[in-house]
Each structure stands twice: as C-alpha cells, then as structure tokens.
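A single protein chain has been removed from this complex, and every other one stays in its place.
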Amino acid sequence: MSLQDFIDDQPLIDHHCHFLIRSTAENREKRLAQVSTEADNDYPLEDTKNRAAWWGFQHEANKFAVDSTDPLRNMAPDEYRAYNHKIFAHYHFETLLIDTGFIPADPVLDLDETADLTGTTIRPIFRIETTAEKWLQKTANFEEWWQGLQTEAAQAKANGYVGFKSIAAYRFGLNLTEVSKAGAQKAFTEWQKANSTRLVSPVLIKYILWNLAPVLLKQGLPLQFHVGYGDADTDMYQGNPLLMRVFLEKWCKQGLKVVLLHCYPYHREAGYLASVFPNLYFDTSLIDPLGPTAVTKVLNEALELAPYSRYLFASDASTYPEMYGLAALKFKEALKDHFARLDFVPELQKKEWIKMICHENARKVYGL
Amino acid sequence: MSLQDFIDDQPLIDHHCHFLIRSTAENREKRLAQVSTEADNDYPLEDTKNRAAWWGFQHEANKFAVDSTDPLRNMAPDEYRAYNHKIFAHYHFETLLIDTGFIPADPVLDLDETADLTGTTIRPIFRIETTAEKWLQKTANFEEWWQGLQTEAAQAKANGYVGFKSIAAYRFGLNLTEVSKAGAQKAFTEWQKANSTRLVSPVLIKYILWNLAPVLLKQGLPLQFHVGYGDADTDMYQGNPLLMRVFLEKWCKQGLKVVLLHCYPYHREAGYLASVFPNLYFDTSLIDPLGPTAVTKVLNEALELAPYSRYLFASDASTYPEMYGLAALKFKEALKDHFARLDFVPELQKKEWIKMICHENARKVYGL
Partner (left out) sequence: MSLQDFIDDQPLIDHHCHFLIRSTAENREKRLAQVSTEADNDYPLEDTKNRAAWWGFQHEANKFAVDSTDPLRNMAPDEYRAYNHKIFAHYHFETLLIDTGFIPADPVLDLDETADLTGTTIRPIFRIETTAEKWLQKTANFEEWWQGLQTEAAQAKANGYVGFKSIAAYRFGLNLTEVSKAGAQKAFTEWQKANSTRLVSPVLIKYILWNLAPVLLKQGLPLQFHVGYGDADTDMYQGNPLLMRVFLEKWCKQGLKVVLLHCYPYHREAGYLASVFPNLYFDTSLIDPLGPTAVTKVLNEALELAPYSRYLFASDASTYPEMYGLAALKFKEALKDHFARLDFVPELQKKEWIKMICHENARKVYGL
C-alpha cells in the first residue's frame, strides 16, 4: 500500500478536543463561522469570514452536505447524527478524548450521547483549575479545600478519566516553579476574600501542579498543558513552553507524562523539549483547523528535533463535526508531505511512525 | 484574467514609507548600497554588498536604467524624475503614506514635490515622539507641554495627516501599560533636567500613548507602531508585539485602529494578534526590500492565522525608487505564491482578498 493510502487509512485518536453541540442549536452558519476562529464573539464576523479557515469549514460542509443546495442549513436530529457519523467515519476517527472544561452553548454534555452522535469512543479529561474552583465553593479553609481537590484527583482514573489538563497559561503563564505551603495558604485566603471564584493566583496554581503531580504519577495518568495559541484571553508571551523547564526537569524525570497542547508559535521549542526530556509529548492542535495554510509547515517544524514517538494528532475541535474533519484532512496532508520528503528511512519504519502519531502514541500515553 | 496578471495589475497603496532624496545627492551607488541594509553607516560596506538585497537593488537599477552602460550613475533632475516615474508606474504605486519622522540626507521634504517626482499621491503620517520632543523645547512645564502635544495631535486630521506613528520600540519596548499622571509629571521633570531632548522615559511614552489614544479615536485615525525588525538601535527583544496585549485589549476593543509595522521575526505573533483583536492591522514591510529571499516565506507565515482584511502592503522604503520597486516586486511574487497554493477558496474570493491587501485595507484604515 502506498504511503499516501496508508496515511488516509490510519485510525485517529483525537487526544485533545471538546464537546459538540445539538442539532437544535440555532444559526448554524454563524456558529460554524464563529468556531472557525479563536476570537471572541465580539470580533467582527466579517473579518472571521476573511480567513482561510472559514473556507476550509465550508469546504467540509459542502463535501458532506445532507442537502447540497443548502449545506449550511440546520439539520433534523437524525440527519445531524448521520452527518456526524459520515464525517467522523470518513477520517477514521476512532476515539475522542474530551477536555470537559470548555462548554459551548447548546452542548452535548453526555459522553455516551456524544459517542452515539459521532460513532466514536469517548473518554474524558479532568480539568484541574475548574475542579479547584469547585472545591473553593464547597469548603471553608485551605486544608479542606486541598483535601477535597486532592481526593477527587486521586479518584480520577477510577472515575474514568484518562488524563488531566491545566490551563495555567490562561491564568498567568508557564513559569511553574515550586512554592511553599505557607505561600499557598496565604494565597488561598486572598482567593476566599476575592469577588471572583476564578483561580488566578500564580502561587496557588503552582502549588496545585507541584502537589498533584505525584497523585497523577501514582495513577499513571498524563498532565496536559495549554501552550501558546489560544484566544485573546491568554497572554501568549507567558505561554512559551521553555518557561516550564524547572517543572519538566523535576517531574518528567520522575516519570510524569506531560503533554504540551497546541504550542504554535512555539512548536519548535516544544519539539526541542520533547527531544531532551523523557516522558514529554506534544501536539500542534488548533492550528490544524484554524490555520489550514500553516499545517504542513508547522508539522514539519514541530518534527525537526522531536522523536516520532512523542508527537500526537489532535484537533482541539468543538461544536460542529466540520472542525474535526478539517483538522484531520489538513493533518493527514501534512503527514504525507513530511514522510514523502523524509530521507534515509525505509518505508516500513515510516509506517511505524505514522501509526504512532495517528494513534499508538495516544494509546500509550493515556492507557487506552 | 489569470490570478498572476490580476496581482501584477493591482494598484498599491504603500501605507508605510519614507522620504526620497534629490537627484543632486552625491555617491548614488554608495547611498543605494547603504539603504539596502538596516545597518548604520559605520557597518562595513563590503558586508552590505555581500547581501542578497544589494543585488536586488542593482537588479531594479539595471531594469529601469536611464543609461544601461552605467545604471548606477547620478542622473540629471529630468532624467531622475522620469526614472522615478517609470519605476513607481511599473509597479502601480498609487499612494504613498510618508512617515515624516525619518529624514535621510538630501531629502525631498516637500510632499507636493514628492508627488511630482513619483507620480503618486502623498499623505503624511504624524510622528508622536518627535512632536513630543519639539514641545519639550517650546514649553516650561508638564501641563503646557501636554497641552501643546495634545492640541497638535487633535488637529492632525485637519492638517492633512492620515495616521500617527509611535517608535516606542526604539525607545524602550512595547510593554505599554497604563501609568499615573503623577508618574508622568515626575518623568517629565527628569526629562527637562536631562542633557538630551531625546524622549526615552518608558513612563512618559506610556502616558502619551494611553492619553493620546482617545484623541486619535475621536478623529478616526490609526496608530502605527514600529515592531520587530529595525536598525541596531532597537532592542528587538523588547519589540515583541505580544507585549502589547494590555494596550490592545484596552484600545482596540474601544475602536482604536492599531497598525503593527514590519513585525519580522514576530510576524506570526502579529498575525495571531490580528486574528483575535478587533481593529488590529499589520504588515511585513522592510523585509520585502531588505530580505528578498525571505518575502514569500514571511508573507505565508504572516497569513497563517490573520484575516486577509487585516494585512497591508508596505515597503518601508526611502531614499531611492529602486527600494520601493524591489519591495513591490517581491511582495507581488509572494502574493502569487500564497494565492496559488490556497485551497478551498474560489478565484473570485481570492481576487477580493488580493485587492484588500494591495489597497482596500489601507484605504479603509487611513480613510483615503
């Protein structure tokens, strides 16, 4: 089988994505356009439609349209289910690991329902900051709060979670040094007094991550980090994964599996880190569906130094199946380009690496 | 019409460039070589001539030469005017927006004279720091100084200016947070006592920018920023546009049009910012004439995430017409490459985007 066909046929484990929405959600065209960008909904829709991604989304919608005369119209529930099945099956999506922390309007929250809607296997990811915020509201002091959070984290695997995710990069950045318990207690008290339950204290987030790391390690579960590319709410200057060096030095070397998500425009830095730290994995998700002209270049740059055993497919898609589809389409095109150019390496070895990237690495990291 | 021909025929608005010089300026070859680099004039001319840009400049000089036996010789005024007309017309330059803050030796300062020399329409850009320095010398205290600067800025549109420019990145960087009036007053007093009228105080520059922003907004005029690539005098480490996040969050969201100039090597970061902030525009000028082997790659990277409605052509050229010409030549080549590769998008839409980049975006941003 040619390398091209081999890539087309590979099953995909999408190790980082989000909830889909219901067929009954209104304004399908507008919702589809809005999810073709990381901009907030107050960003001009006209500018969003002047991006390549929007045309990629439309391309997928046209290709799989239930009604070719009006591909962007809303669908009845059974049409919508068939449409989802068609797209996820076409690209051989096998499993979706859903980050439960981001919830679009009109979501399909039930994982079994999502499995039925898409025809894939669904596994959830445990969101650390959201859970920490929930325990703030349920407890009276630092000790109780930490006990609650830690206990819930320790039961994650038993409760079906296959990994954890931190959005430290959305709250202050990735300079994740070790902090004292006294410092964390003080920060907790300030948080209790604050007007918002939103966890933004760098000290407290660092405390949580350093102290949950052994809890994850014990369960053999990986820790995902948002890195780089995100919406206007992330300070991308502080989202450089090179800032994580002290954390990686400590925890990856002890056996904690760490997964860097998105990474753009720091994907070369992420690839470098994967090439020198054990147990460090990464992807270039989000750029796949939202920057379709970039995907081949970004994948090639990501793999300049990284082992093929450390790079994973992910879409970071949500809302509608076109986003997952476009991500898979562009990602597989980029794989074809990369492996066609690759010198020195026999085809059999290339096929091993393609399998790793599409599903085997994810299977190993998340214990699927 | 083919996409190639369509691109060749597009009129160009060069929304960021500088003064040309007189035909009577001496040492045309040396002046031409020196402007083919951002290095100071004490940089070895031999190294400058070992750059691709110098050969690009010579290529333009040869192509349009009045005297093909000696393309780099000085020209008589009428020859020189015809030569300028030939180059600007060949690349369909329609309008030049001249940043009046940089003045080469032997300049053509008069804008009507520049219009006559080039056969284009000329509009001026108001330079903030230079004007602030002028008012230091004309006033006795902070209140008077601020009154003078603010009043002149408020009359900019009435006086024919189509935009403002800040070179904060040349003075300290782009970390443009809000500061107090008391802090600004203190910094002003120190500035008065200093030996130099050069404005370098971060506090004062931040104060000016945050407090002139409403004055610009009221006139509907955009604010340009030097970003990234510049001469040895800029600290490019502090010239990363991601540092501007707080400023953009505040002012772009209120409606201020902000334009990031040059951006290299932070053009991916600039494109990302344009994709999540309203009213944010950018270009990759300066690399066009000075890094001719880079132009296609840089344009493709710049457009990975940005809407086509936010990216503008500019040369950042000065001194001689060859620099404007080389910028246009390489930019149009890069556009051809980009749009030839672009998936999913119908040719009609591609043509709309090409028009936006070449002139429509500039017309809208600067109200031309």
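In this document, chain identifiers A and B correspond to the written order of the chains, with residue numbering beginning at 1 in each.
We adopt the following convention: contacts are C-beta pairs under 8 Å (C-beta built on N, C-alpha and C of every residue); 3 or more make two chains touch, one makes a residue touch a chain.
From a predicted model like this one, the values you see are computed outputs, not experimental measurements.
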Absent-chain contact - pick from B:241, B:271 or B:291: B:291
Hidden-chain contact residue, picked from the options A:142, A:172, A:308 or A:331: A:308
Per the touch definition above, residue among B:3, B:39 or B:115 touching the missing chain: B:39
Positions on subunit A where the hidden chain makes contact: 240, 242-243, 245, 249, 253, 268-269, 272, 275-278, 300-301, 303-310, 338, 341-345, 349, 353, 356
Residue numbers in subunit B that touch the chain omitted from display: 37-40, 42-44, 46-48, 50-52, 55-56, 58-59, 229, 231-232, 235-237, 264-265, 287, 290-294, 297-298
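Keep this in mind: only the chains that are shown with their structure count from here on.
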Relative orientation of copies subunit A and subunit B, as a Cα rotation angle in degrees, nearest 5: 120
